[in-house]
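The complex is shown incomplete by one protein chain, all other protein chains being positioned as in the whole.
Going in written order, the chains are labelled A and B, and every chain counts its residues from 1.
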Amino acid sequence: MSGALKTAGHAPAPVSGHSGGQHLHLVVAGLLAVLTIGAFGAVWGGLLSGAALFPVLAFLAVAQITLQLLFYMRLRWDRRLFTMLFLGGVVLAVLIDLATKSMLVR
Amino acid sequence: MSHGADTAELASAPSGPFHEATAAENNKLGIWVWLASDCALFAALIATYLTLHNSVQHAPTAAQLFDLRLTATATFVLLLSSMSMGIGVEALQRNDVPGMRRWLWLTVALGAVFVGMQAFEFTTYWHHGLTLSASDFGASFYTLVGFHGLHVSFGVAWILSLLIFSYRRPITAADAWRFEAASLYWYFVDVVWVVIFTVVYLMGKVG
Partner (left out) sequence: MAAISERMPRVRSEAGNPALANIWSWMTTVDHKRIGILYLFSAMLFFLLGGTEAFLMRLQLMRPDNTLISQTLFNQLFTMHGVTMIFLAVMPLSIGFINYMVPLMIGARDVAFPRLNALSFWLFLARGLMLNSSWLLGQAPNAGWYNYAPINTGGVFNPGIGIDFYVLGLQIAGIGTLLGGVNFLVTILNMRAPGMSLMRAPMFVWTALITSILIVFAFPPFTINLVLLMMDRLYHTGFFSATRGGNVLLWQQLFWIFGHPEVYILILPAFGIISEVIPTFSRKVLFGYSSMVFATVVIAFLAFMVWSHHMFTVGFGAVVNSVFAATSMAIAVPTGVKIFNWIATMWGGRLRFTTAMLYAVGFLFTFVIGGISGVMLAVPPADYQYNDSYFLVAHIHYVLVGGALFALFAAAYYWVPKITGRLLSEKIGKWNFWLVMIGFNAAFFPMHFLGLYGMPRRVATYPPGLGLASLNLLSTVGVFVLTIGVLLFLYNLQYSRRHGAPAGSDPWDARTLEWSIPSPPPDYNFTKVPLVRGRDPLWVEKRIGDGTVPAAEMEEAHHGDGHHPQGAIHMPSPSALPLVITGGLLLAAYSALYKSDLTAILGILVAFYGVFRWMYDGDPGFHVVPKEGAR
């Protein structure tokens, strides 16, 4: 899929890696829409409340983010290094937020 | 005494020609480092919000103000824009430049709609008395969500500049990474929005 671009006589170095095709984008977008509606419905429709709500919302958010990272951002096919870097950022972000909330909010 | 260690290591001298890192490879890694770093940026903003969002003083609260229908619509707009971005880059890979332009124009339009909705949302809240200095809930809310809005605006300008680029120059394979870099950034902005939608809006509504 990478050699398709017409180049001025060079070896092609186009958009790298696999990207899954147009079809995949539609499928992922559909899944994301379902998850968003789920989260929206849980709160707006009052389907869940209290203690059950937080883990469900967290799960839905993590699922959406994972889908986007793996398929839209192509981490599934790209260098492992990118995944490690980004996970490093995410882990640090979670650490900062949990620590700050537990230390500063009484 | 170091002789032995040196010779042992020589066994693993590389074979085959050396592939120099291309601009595309460097740029892509650079973008990923930047996005990872941006996680820490938003982490600090979210930490601020989590610390201060209950400090409402006499200003309206999240539960009073938020209209989840509006925000959910904005979420769908951004989601659609991610999809159109993906299909646009896909079109470029098939060397379908007009197709790429169509989808990228759609992305720009959706991004602009999202920013417009945010501007509408902010002015509405402002008129209800949630100003920057009214309460720390307001201050941390506007800063966090506004920072994301700035990210979206920057992305819109970036994609626009790529579109202009595509009209004024022939796009070669060596340019493809520019589009891919912008797309990675755009998806990332959507990822951050999922977090904000969940942490600020959904959880804010239930308190």
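FYI, a contact is a pair of C-beta atoms (placed from the backbone, for glycine too) under 8 Å apart; a residue touches a chain by one contact, two chains touch by 3 or more.
Just so we're clear, the structure is a prediction, and the values are computed from it rather than from any experiment.
Across B:75, B:107 or B:140, the residue that sits in touch with the chain not pictured is B:140.
Residues of subunit A that touch the chain left out of the display are 8-11, 13, 81, 88-89, 92, 95-96, 100, 103-104. For subunit B, the residues touching the chain absent from view are 1-3, 5-7, 9-10, 12-14, 16-21, 25-26, 29-30, 33-34, 36-38, 40-41, 43-45, 47-48, 51-52, 55-57, 132-133, 135-136, 139-140, 143, 157-158, 161, 164-165, 172, 174-175, 178.
Following the convention adopted for this analysis, only the chains that are shown with their structure count from here on.
Against subunit B, in their complex, subunit A makes its touches with residues 1-2, 4-8, 10, 12-16, 19, 21-22, 25-26, 28-29, 32-33, 36, 39-40, 42-44, 49, 53-54, 57-58, 60-61, 64-65, 68-69, 72-73, 79, 81-82, 85-86, 88-90, 92-94, 96-97, 100-101, 104-105. Of all residues in subunit B, those touching subunit A in their complex are 22, 24-25, 28-29, 32-33, 35-40, 42-44, 46-47, 50-51, 54, 68-69, 72, 75-76, 79-80, 82-83, 86-87, 89-90, 92-95, 171-174, 176-177, 179-180, 184, 187-188, 190-191, 194-195, 197-198, 202-203, 205-206.
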